[in-house]
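I am attaching a structure below and will ask some questions about it afterwards.
Omission of a single protein chain aside, the complex is shown with its protein chains in their original locations.
Lettered A, B, C, D and E in written order, each chain numbered from 1.
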Amino acid sequence: MADKELLARGWAVRKRLWPDSERSGVEVFRALDPEYAEFVVEHAYGGTYGDPALDLRTRSLLTCALLTAAGRARLLNRHLRGALNIGIAPAELVAVFKQTALYAGMPAANDAFKLLKEILDERKPAV
Amino acid sequence: MADKELLARGWAVRKRLWPDSERSGVEVFRALDPEYAEFVVEHAYGGTYGDPALDLRTRSLLTCALLTAAGRARLLNRHLRGALNIGIAPAELVAVFKQTALYAGMPAANDAFKLLKEILDERKPAV
Amino acid sequence: MADKELLARGWAVRKRLWPDSERSGVEVFRALDPEYAEFVVEHAYGGTYGDPALDLRTRSLLTCALLTAAGRARLLNRHLRGALNIGIAPAELVAVFKQTALYAGMPAANDAFKLLKEILDERKPAV
Amino acid sequence: MADKELLARGWAVRKRLWPDSERSGVEVFRALDPEYAEFVVEHAYGGTYGDPALDLRTRSLLTCALLTAAGRARLLNRHLRGALNIGIAPAELVAVFKQTALYAGMPAANDAFKLLKEILDERKPAV
Amino acid sequence: MADKELLARGWAVRKRLWPDSERSGVEVFRALDPEYAEFVVEHAYGGTYGDPALDLRTRSLLTCALLTAAGRARLLNRHLRGALNIGIAPAELVAVFKQTALYAGMPAANDAFKLLKEILDERKPAV
Partner (left out) sequence: MADKELLARGWAVRKRLWPDSERSGVEVFRALDPEYAEFVVEHAYGGTYGDPALDLRTRSLLTCALLTAAGRARLLNRHLRGALNIGIAPAELVAVFKQTALYAGMPAANDAFKLLKEILDERKPAV
């Protein structure tokens, strides 16, 4: 498979996760190193996420667990939105946080609960 | 649900993951604090793993990712065996390691590949 | 000891740490999973903090060290306030930060010094 | 206070923690950088451990918690022995592991339980 | 070499890294423990940074890599400015982030790219 295919597959994965902002997540790379921005999409999204060995839903849950454990709030925020966008339920994300708490401690879960709560509040239709 | 139910559910989950050694994993706790050993089974396995919000297969993959990232070799060894025992394919575990490498670095994956290789070699029937 | 006892003990520990806001710390859990909020109080505060094997003062110092090392600013902020509320002196917290620096590096201590400074400034009576 | 005083204080603290091997812990530094070995004793043991803002017992518990969370087995082994040598009870160390599990996850505690068990078995008088 | 020499050497290193604010970085220590502020300058900057075994440029790159991996944003911000102040090019810092991504994961690099971008934007002359 050629690089162009991987790159296209990477953009397609990102489009599913963030239908309205699939390009915004790599801006930070693009500003300083456009080749690296492309590499991330090709490798991380095309090569890894796009690899059918695991489905996108499982990969999204794995990423949310790893970012919860690592305490990377900015990216966790983005990936929680991606998870909701592909139809993962808030209760499933809560289950991920609780399982992550077993392996990485309760403070990790606490920060993730707070982020998810803010995202859900923001998405709630005003009455 | 009573504690006894959670505890029984916890042992049942462990029996699925490690059919021949479901008790061996908590020995280290039992030796010094029998109540804590019971708490771990009740809470971690009964309450968390046993919670149907996520299936056992997904939970096993999440645990393997988190232990790979954290570099906890002894427990990762045990949970990789658990994953294989419930029918997760080696190629799926490899996919977990590669995705974990994106979020926690290549050395984490490198150590996990090595552990899995050793487990698979050990399980291979002698010819 | 029944769960209700552990839960009551957990709330009592929290009342000592945060006399005016013992409930605020678990709101983030309660919003998405009320049972987990209760579990945290029962298990972490009733079962662990409330266990007389170590006194509350020692447990508070341990928590401040672990959150300093982990860089969990939001929870460290809350637990530094808890420590001051039960009579731990700022100089003792500074000693915790300096010891944590030996084991987890100076940046961890640097962030903790800054948090404590802000809390102390806020508590200082206006002249 | 002069450096020589700090250095002497550092050796005295180490003598309390490891009465028969107070010098063995810094050998690894001494082999490659004798000045650094001296700096560690002077600064970490004389300046930090020897600072009366916290007593040695509390400092020993803090160190065991931080090394448990960090997964540094070799040093945790040494500091668990130090804790036992100054009269900290195994049940207190278990309480430290359980509290650390809340903040850094259960695998950290699991590894520490195992280390402590091995140390206690080794110290048990043969019958 | 006397302590005063190390302290002076430490201030000189800081003056090179942050010509206009060499004192601002230790304020947080000074506010609560003036002796520790002095110790940091003497030991970290005089004794370690000032040690000719590695040149300042190499030390600055190492620090940026370690703070990127650790996710300590406030200090990374300061040390990225220090690196630029001693003539390290943005492209070299980007190379550090990309190499750190291999060992500590892409989210670490992502956060560092963003910080560097903000610093460069701020320094750009208005047109």
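Heads up, the rule we're going with is that contacts are C-beta pairs under 8 Å (C-beta built on N, C-alpha and C of every residue); 3 or more make two chains touch, one makes a residue touch a chain.
As the structure is a prediction and not an experimental result, all values here were calculated from the model.
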Legend entry - Residue among E:A37, E:L61 or E:I119 that touches the chain left out of view: E:L61
Inset, instruction - Can you work out which residue in E:S21, E:T48 or E:N85 touches the chain that's missing from view? - result: E:T48
Inset, instruction - Quick one: say which of C:L80, C:L93, C:M106 or C:I119 touches the chain that got left out. - result: C:M106
Inset, instruction - May I ask you to list the residues on subunit E that touch the chain which is not drawn? - result: 44, 48-49, 51, 53-54, 58-59, 61-63, 65-67, 69-70, 91-92, 94-96, 98-100, 102-104
Inset, instruction - Could I get the residues of subunit B that touch the absent chain, sorted low to high? - result: 71, 90-91, 94, 98, 105-108, 110-111, 113-114, 116-117, 120
Legend entry - Contact set of subunit C toward the excluded chain (per top definition): 101-107
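By definition in this document, only the chains that are shown with their structure count from here on.
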Inset, instruction - With over half of the numbers shared counting as same, classify the subunit A/subunit C interface as same or different. - result: different
Legend entry - Superposing rotation of subunit B relative to subunit D, computed on C-alpha atoms, to nearest 5°: 120
Inset, instruction - Please identify which chain has its centre, taken as the mean of its CA atoms, farthest from the centre of subunit E. - result: B
Inset, instruction - Could you tell me the distance, in whole angstrom, between the mean C-alpha positions of subunit A and subunit D? - result: 40
Legend entry - Centroid distance [mean C-alpha coordinates] between subunit D and subunit C, Å: 24
Inset, instruction - Express in whole angstrom the distance between the two chain centres, defined as the mean CA positions of subunit A and subunit E. - result: 30
Legend entry - subunit C: positions in contact with at least two other chains: 44, 67, 70-71, 91, 94, 98
